[in-house]
Structures are given as structure tokens and as C-alpha cells.
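Heads up, one of the protein chains got dropped from this complex, but the rest are sitting where they should.
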Amino acid sequence: MDQHQHPSVLLETSVKANESLLKILKYPRSAHFLMKHVVGPMLIDHTPKWANTSRTAVLKLGAGYVDYRALEAIRWCLVAAQKGYVAGLDAFKTGKPIAWTDWMIPCDIVRAFGYDVYCPTTAFAASAAQGPDGGARYSAITEEAGVSDVLCSVDKAGLGSYLAGDLPHPSLVVNGTHPCDSARMQCMVLEYHTPDVPTFTMDTPYGRSDYELDRWVKSAWELIDFIEKNTGRNLDWAKLEESARYVHRYTVAINEAAELHRANPAPPLMGMLNLLWRTRLTEAGREELAISAEKIRDATHWYVEQNARKKAPKDKLRVLFGDQGVVWTDFQAWMYKHYGARVVADYIGRAYYPPVDFSSKESIIKTLVIEKLYLSMIRQSHGTMELNIGETESLMEEYAVDCVLFNNNAGCKHNLALKKILSDTCSRAGIPALFMDLDIVDNRYLSEREIQARIANFFTTYGLA
Amino acid sequence: MRSIGIDIGSRYVKAVAVSNGGDKGFGCVPIRGDMKASVKKAICEAAAAVPSSLFEKTKYRMTGTGHAGKTLYPFSSPSQCLARSAFEFAPNGGIIIDAGAMVIEGIILSHKGKIIDTGKNERCSAGGGRFIEIMAKALGVEFSQIDSLFEKSSNPYAITSGCIVFAESEIVTQVNAGKKLEDIVAGMITLIAGKAATVCDILTEKEERPVFLSGGLSKFKTLQKEFERLSGVKCGKLSVDPIFTSAYGAALIARDGK
Amino acid sequence: MDIRDKIITTASTLENEYVKTFRSKGGKVFAGVCTFTPAEVIHAAGALPLRIRGTGSKATDKAEVYYSPTHCSFARHTLNQGLSGHFSFCDGIIFVSSCDHARRLYDNWGYTDSPPSVRYMMTVPHVGNEQAVIKYAEDLRRLAAFVGEQTGKTVTADSLHSSIKAYNEQRRLIGKLYEMRKRPHPAVKGTTMLYLWQTLTAIPVEEGNAILKELIETVDQNPDPMPEGAVRLFLASTHLEDPERMAAVESGRALIVNDTSCFGNGHFSAEVSEEGDPFLALAQRTLLRPSCPNIVDGFRKRLDNVEALAKEWNCDGIVFDHLQFCTIGDAEAYIYRQEFTKKNIPYISLQHELYGGGAGQVKTRMEAFTEQIANIKRNNA
Partner (left out) sequence: MIYLGCDVGSLTAKAALYDSEKNQLIDTMLIPVLATARASSDKVITALLEKNSLTASRITGTCSTGYGRFECSLPSSEKSEISCHGLGAFWSNPKVRTIIDIGGQDSKAMAVDEIGMVVNFVMNDKCAAGTGRVLEVLAAAIDCSLPEMANAALKGKGKVSISNRCSVFMEQDVLLLQRAGHSKKEISFAINEAVADRVKGLAKVVGIKREVAISGGVSKNPAIVRGLERKLGCSFVKLNHDPQLMGAIGAALFAARTAEGK
């Protein structure tokens, strides 16, 4: 199916948007200057018409509040992301084989078979290149097709991008059964629509007991076996090992950068870690991503040292994002501008990844696939409440936060069912928490104005600002 | 010295004037067209009962969710105003549950008047006052009849639809099917009281604190009773009309302020 | 008393007469959340397995402190019942990680420390292949060890084998009843079946089998009444437990003759092999047959199964009725619509709350659906 009726709006716009960003970030110092003194002040509070599609990107890049060193690091991340989008677009246009993977699937392994990898789910983020209502547009396509409006909008956007005809046809599909109904159902519906494609499903474990992890690791070997049998391709071990080294470099750097955010004042780079996370879902094992992570770590170090030398004042208000970040906008710059509130840790950006063990082929595979279970959003949706309580408690303590903001994403059933438990967890620690009831992908739920009103109300109500 | 609190809701502007001596004045005006005019009118009504000399400056504070970004006076969040009001009734801390038109909100206060926790009901289950309004209209029942109808009911009908429009159709069907009016009214009160009780349960650390029910809905005595039955708490009595709780809190904040 | 009345009475409450008798003799009752909790394992440990349902629940306000109103009403009603102490007659409760709504039941139940205090979380696979079978067998072994510890009766291969035999007999008997629904005048309608499922999943298997035998004899002579010009329908469903809902679906000329409801055929179909490792046999049976939509890679099996059964039972259309806010039900309903539209098989998808509401709506839809079927049939003729 290499003949498409329409161009892939999703991929074309993503590639174009990334292209422009890369052009701008080629000169990180001037990009920083521009954002800090010209664009940032115009965009933080308002959405002028001309900036409708680009505003989110500016906000995500810190709107002038992050140093050029971090922008330079992000450029590398965008180079990696761009490779993924270009591969997707290429496959869309030419019919070149591409594999679909779900986001906890070890895409590094699939790529070591010589496949380019595309993850349909990532439409939730890619659609932001079409403006703040890009996600809503794809969600609406899914709803109109009659799938459901109770799915998580992340998956609605993914399905929508397929139903809109924006995705390259896969020649191999590797699904996961991430313990989130919605993600699983997205895989199932896509599998229904691509009946002739060899499809392998890795059953993601619910708990972390030995036998469950053992099964997870075994399923990676079954995956390798499956790909070999069904495509005639062989795993390039040298390539896999090279990828694993990049993954490892990334891991070490990111772990350190996340830890450094405990400093008070904290470096303002938590949002950047969030961007890296999104890219690593599909581009894990690329050198550019490892470089990006290392540069982010260096920038974090620079911040910490700089702050210490200048005896910078402590953070006014340290915020923890307790769940997934909003995709279609960003209000970190707004919070900082008006309340001096700094996001010091977030559920997505902050992570601790176990290192890769290079002692044997087996150990590489094992650590690579177990590492995927520590990915943000995969990590927190597993297991019983103790996992979530534990993570929230330790983040509140270790990062010395003053309050917690939960987006409470509309379609996230497993998180919504923990609302009371997490709210009590924060109360026990004496830390105020706000549950915003918004949708992270679909801006039809709660507008930016309403979100800001809720945050402002929360800050003043609890005397935080 | 006179201080005036203004609460802009979805339908009405409520204003409360207080003097340092403890005099109070109230004004409640429906919002028609120009909001500014309605605000002015409500302020006049409230101020009339609390005269002030020409040389004294009146302090203002505004709150509410219906202002659409047009804050004519310094603004305090609705939760803050409710909390301030509750602190006046419960100087040793307490819980205030405010049943508004769309949302039921709860706040716990510490003995110093600090907000410990807040909670509210959610989508697909929203609609406090507006719910009762639409239902009552569909049933052709006056607000004043609701309490007595509730008392007459022996077998309350359990409304299952959370969505207002579907609930409306559900009760119309039930009336047509011969269900007694009082049983449906009782079901409706129980439903809203249950939502308020849920909000009360959402709050943490609520042991041993007095509970107050505020907002227009708490005017229904039976709703308060049902709420007490479902949540197992006893409600305290507010010293102002429950629809003015927020505005009163705003006035107190204005008075306390510099 | 007509056996049907007995079934209805037994089904009308969770703590039925059989449960009371069983307990008065010192027996332990273990409740389980969905069809992934194997009754055999609990039975082999000497306890009475009881399938959790929301029977008797009138409100969800207590549960909505923990769940949002956009969670499925099965989770909300059962948690509400749990919080109100309605499960305190059970000695233990087993939760499964089947779907988000269900798995958080374990968390919220435990967090509120609602009775019973013995609670177990069983993990289940979400794919249906041989490897998953091996893993699920291990899940079952762990469950058996847990329940055995609670009852003081270790589950052995032998005891499990004999439990499997008893439940296989139940499956064969209920299979017989389903066969009798193939008749031009089906022996039982869907509503009766619903009461039967609820009875069988809440009483000792031996007594259940006795009831089944009696019912088979009764309905053989004296079948359920059938509406004039009945339209035979197949019910595909996830969780459906409200008899009034089933009656509403069967209103007018609609008549349910077979189903894949996870309380009905989706629970009772396919016997367990009585050979070899019993845990493996149980796991194989649960995962490899056309199963619940939680098994994501099994949709093709499910679609083919529904189509084949509908054909074999001579159905004119397929009804998919699932709980509102059920994520997996929604996706499954979409796939069914695509598939059956492609194949020109009349199909309707409905949504319901666990209890109450929407009877008028569903009647209108079912009436229109039966009219639609008549139109299509006439056009085809």
C-alpha cells in the first residue's frame, strides 16, 4: 500500500515544524535572546494569531527562561526526532518497509533488524505541530468513527492519525499490552485494520515479581524469533550493541540531570527532560539522543554551579507535576513569570533508568527490555497503588516541593481511580495538591484560560503565592 | 469603615456590606445583559443597610466564577472567600460544603482558618442547583413545594442518570409511568445530597470538625437532612443566608485587608 | 416451586440460602472479580467461589469518593457495596489485573480496608498464546497456594482434577441448555439465563449442577414463553448483570438465544482438559478459547466465534451491549461494527449502566433494530 490518496498531514507538518525549529536552534544563543526578549514576552500570556501554531513550541522550549546551553542540547534531541519523522514520511511516500511499535516496545531491538520504526501513538505529540487543536482534531476523527470517547486522548489521537490516512503502512507491527486499557485497545483496533501484517504482541507485565519480569524478557527473545521467521531479516548484533551503548549513555546522563534538579534553586530544565522522554519512546538508541542527554546534563550542572557561585535566591515555589504533562500547551513559563513557581520534578521528565549490562548478548537484551518498564508513563501505570504512592511520596520529599499539580487526564482511568489515594498522600505530607481535570491532548476539555484560572485560584487559596 | 464583598455567580450577583461595628447589608440581583450594572445594583442594595460617611473609603473585594475575566475590584478566589466565611462561623476550624449551581465544592479549615484541603464533584456528575432547577421545571414543581413533597415520599425513586438532560428525560418517563411526584422529588434531593456527601468524604482529616452547608441549595431543609443522613455528620447553622456565604467572606477579606 | 422461581430467588441476593448454609457448616467463601478468577482453584481448596456482582446496589456515591463518575459502573457499584460492608460475609476476595477499572478495585478496596480483610491480587496475561498460558498457570499456582493457606486445605493436582471434573459437568449441562435454545421455540430466553448464571456463580457447583438438571427437564417440557414473530438475536457483551436490563433488551420481539457475555457463555463455554497438569489445563482453557476483550490479540477468534455461534443458533442479528465507560467494551464494539457491517450482518451496539436507567431508550432501539432486521430480511427474500 504505497499509493496514498492524500499527503500525510501529520508527518508533513511535523517534519516542517522540526525543520524550522532546527534552523532556529542552529544558533542557540540568538534563539535564546530572541525568546527571552522578543517572542517569550509576547507569547507567555497571549496567543496572537500569527503564533497560533508555533506558540506551544516556544513555551515548551522555555519561552526564554532556559539557557542557550539547554537549547543546544534540545537541538540534538530534535535531530533524533526528525530522523524518525523523516523515516516515517519516507515510508509513507515510497512504501519503504517500516515497523510500527508501541511505546514500551524495545524499538532499539526492532531497529537492529534494519527497520525504521514508527509509533502510531506518538501522534498525540506530533499533532501539536498543527497548533494547539491538532490533538483535538485527531481525537475528533476517532470519536466520529464511533470508536469511543472514553479512550485516553493520547490513543484517540493515535487512532485518529491512522483513520485520517496519515500513517505509513507497516510491514511489521510490534504491540505491547501496557497496563492501560486505552493503549491496549488502540493496538487492538489498529491490528484489526492491518490484518495482513505480521504482528507480535509483547505482554507487558502488571507487577515486578521475578517470574513476571522473566516472562517479559523471554517475550523479547520470542520477538526476535518472530521477526526472524516472519521477515527473513536477521538481528544485527553489532548494531544492537551500538544502540545499547547510546541508550546507556542517555540513561547515565538523564539519571544525573534528574537528580540535579533537587538543588534549590533548581535548574529550570525539567521541561526539557520531558521533551527528551517523548523522543526516546521511538528514537531510543540514536547517538543524537545520547548527545542531547549529555548536553542537558552539562547544562544542568552549569545551572547548579552558577546558582551556587552567585548565591542565587532559593526557589519561591517548588512545584511537582504529579502526572502526565499537557501536550497542547505549556504553562511552566507562565507560572514562573507570575508566581515564581518552578517545576522541579515531573512524572514524565524525572526518571531513573537502570543501566545496560554489556556482559553478554543475553544481559544486553535483558537490561534493554527491563529498562523500558522504567519509562515514564509505563512505570507509573503498572502494579498496585503502592507504586504510585511511593513515587509521589519520595518525589515530594526528595525534591522538597511546596505543592503538587495533577492534570488528572480525562481518559486516564487508572490514574483517575487513584485520585483520592494520591490526594490523601499529599495531605499526609502536608503538601497541597491541585487536581485540574483537564485533557492533555484535547484542548476542547479545559481551555488554557481555565487551566490558568485553576492554578491561580489554587496558589492564592493555599497562600502559596 | 465599610467593606463590601461581591460574588458573581452564574446567574446572580450577590453583595454583602459589613461595617467594623458588625452591621450587615445584603443585595442579590440577577445578571441581565450588562454585568456592571447588575454589580452596581447589588452593591447599592447591600450598602443601603450599612451607611457610611462621605469621608470614609469603602473597601471592595470580588469573587465568584462568573466574572469572565472582568474583575472590577481586587479579586479573591471563591475558595478563599468561602473559607473566610466559614472561619467566622467556625473559629476552631471546620468544613464548609458549598452547593452552587454547577459544582459542589468542599473545604476543610484548620483552627487558624488555613485551608487544609478542598474537593469538588466532577464531570458527568456535575450540576447542583442547576440540576434541581431543570428537574423542578420539568416536573412543574415550585421550589417552595420541594421540602413538603420530600416529606410525603415513602419510596424515593433512585435517579440513575448522572447527565442532566438524560435525568430530565428519565423523570418525565417515570411521571408518565405513574410514579408519584413526591417520590421523584425525594429521589432528586437524595441524589444531590449524595453528591454533597461524596464531596464531604473526599476531604481528608475531617474528624471532629463542624460541618456547614452553604449555597442556594442548602435552603432546602430536607436536602440538609438527607446530607446529614448520608454523610453521618451534623450540620451547623450559618449566621448569614447561605446564598451570601461567598460574598460575606469576600467582605470580611476586604475588611481584614490593609 | 418452579425451578425458575428458585433460580430467580437465589440470584436476587449475593448472600443467598446456599451461601448461608455453606457458611453455617464452617465453609469459607471466596469472592472473585471476573471470569479470570478460576472457580476450580477455590473449590479445590475447599472454599465456595462466588462471582462478585453489584446485586442490590442502589447508589454509587460512596464509591465516587474513590472512582470518578467516568469509571465503569461495575467498579463503582461493587466498590460501593464493599464500602457499605455488603461483602463482609465473604472470607476472602480475589481481584484480577484484567482492566484498569477492575484492578483499581483492589487498590481502593484495600486502601479503605473494606471487608473482607483477606484480599488477593491475581495478575493475568493480556495475550492468548502458549507462552502466556505458562505464565498464567504460574499465576494460578500462586493463587492456589494463597487460597489453600487461608482454608487450611492445600490444593493438590488430585483435588484440582476433581474440581475440574465437577465444573466440566456444569459446562456440559449448561451447554445442553444452550443447545435447547437452538430450537425454533428456544427453551429459555436470555432473562432466565441471566438469573441462572448468577445462581450458578454463587452456589456450590454440586448443587448448581442439580439445579441445572432440574431446569433442563422443566424447560424441555415447558419452555419460556416466546413473543409472537420473535426475532432471534445473539448477545455479545462484556459484563451484564441487571435482569431488568436484559428484559429491556428482550422487549418487544427481540429474543436472545445465545451470547458471549462474560457472565454467560463467555464464562461457561469450553471445557478444561482433565489430563496432565491441571493448572496448565485451566490456563489453556481460559486463554486459548475465544475469550474476553482483555485478550487483545484474540479479537479475530472472538469475531469468528460470534459469527459462527450466531449462525449456528440461527440468529438474525447481533446485539453488543456493554457498560458505559468500559474502555475495552467500546473498542470491541467498534471492531464488531466494522466487521459485521462489512459482512452485512445486522448489528447494534448499546451501552448501559450496571443498574437502572435507560429502559425507554433501549426499548426504542431494540424495537427499531427488530424492524430493521425484518426490512433487511424482506429485501433479501
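Odds and ends about this structure:
In this document, chain identifiers A, B and C correspond to the written order of the chains, with residue numbering beginning at 1 in each.
Basically, a contact is a pair of C-beta atoms (placed from the backbone, for glycine too) under 8 Å apart; a residue touches a chain by one contact, two chains touch by 3 or more.
No experiment lies behind these values; they were computed from the predicted model shown.
Of the chains on view, those touched by the hidden chain across the whole complex are A, B, C. One of B:Ser110, B:Ser169 or B:Thr204 touches the chain omitted from the figure, and that residue is B:Ser169. When the full complex is taken into account, the listed residue touching the unshown chain is A:Glu143, out of A:Asp116, A:Glu143, A:Glu294 or A:Asp330. Touch with the chain that is not drawn comes from one residue among C:Ser24, C:Gln221 or C:Asn379, which is C:Asn379. Remark: the residues of subunit A touching the chain excluded from display are 140, 143-146, 149, 443-447.
By the touch definition given at the top, subunit C reaches the unshown chain through residues 324, 337, 341, 350-351, 360-361, 364-365, 367-368, 371-372, 375-376, 378-379.
Residues touching the missing chain, restricted to subunit B, are 10-11, 31-32, 35, 65-70, 102, 123-124, 126-127, 130-131, 134, 140, 163-166, 168-169, 172-173, 175-176 (touch as defined at the top).
Keep this in mind: only the chains that are shown with their structure count from here on.
Separation between the centroids of subunit A and subunit B, computed from CA atoms only, is 41 Å. Rounded to whole angstrom, the centroid-to-centroid distance between subunit B and subunit C, based on C-alpha atoms, equals 44 Å.
In subunit B, the residues that reach two or more other chains under the touch definition are 122-123, 202. Of all residues in subunit A, those that touch two or more other chains are 410, 420. Interface of subunit C with subunit A (complex): residues 65-68, 70-71, 75, 97, 99-101, 103-104, 106-108, 110-111, 121, 123-127, 131-132, 135, 138, 293-294, 296-297, 299, 325-328, 330-331, 333-335, 337-339. Remark: subunit B residues 121-125, 158, 160-162, 166, 169-170, 173, 194-195, 197-198, 201-202, 230 touch subunit C in the complex. Those residues of subunit B lying in contact with subunit A across their complex are 69, 76-80, 83, 114-119, 122-123, 202, 204-205.
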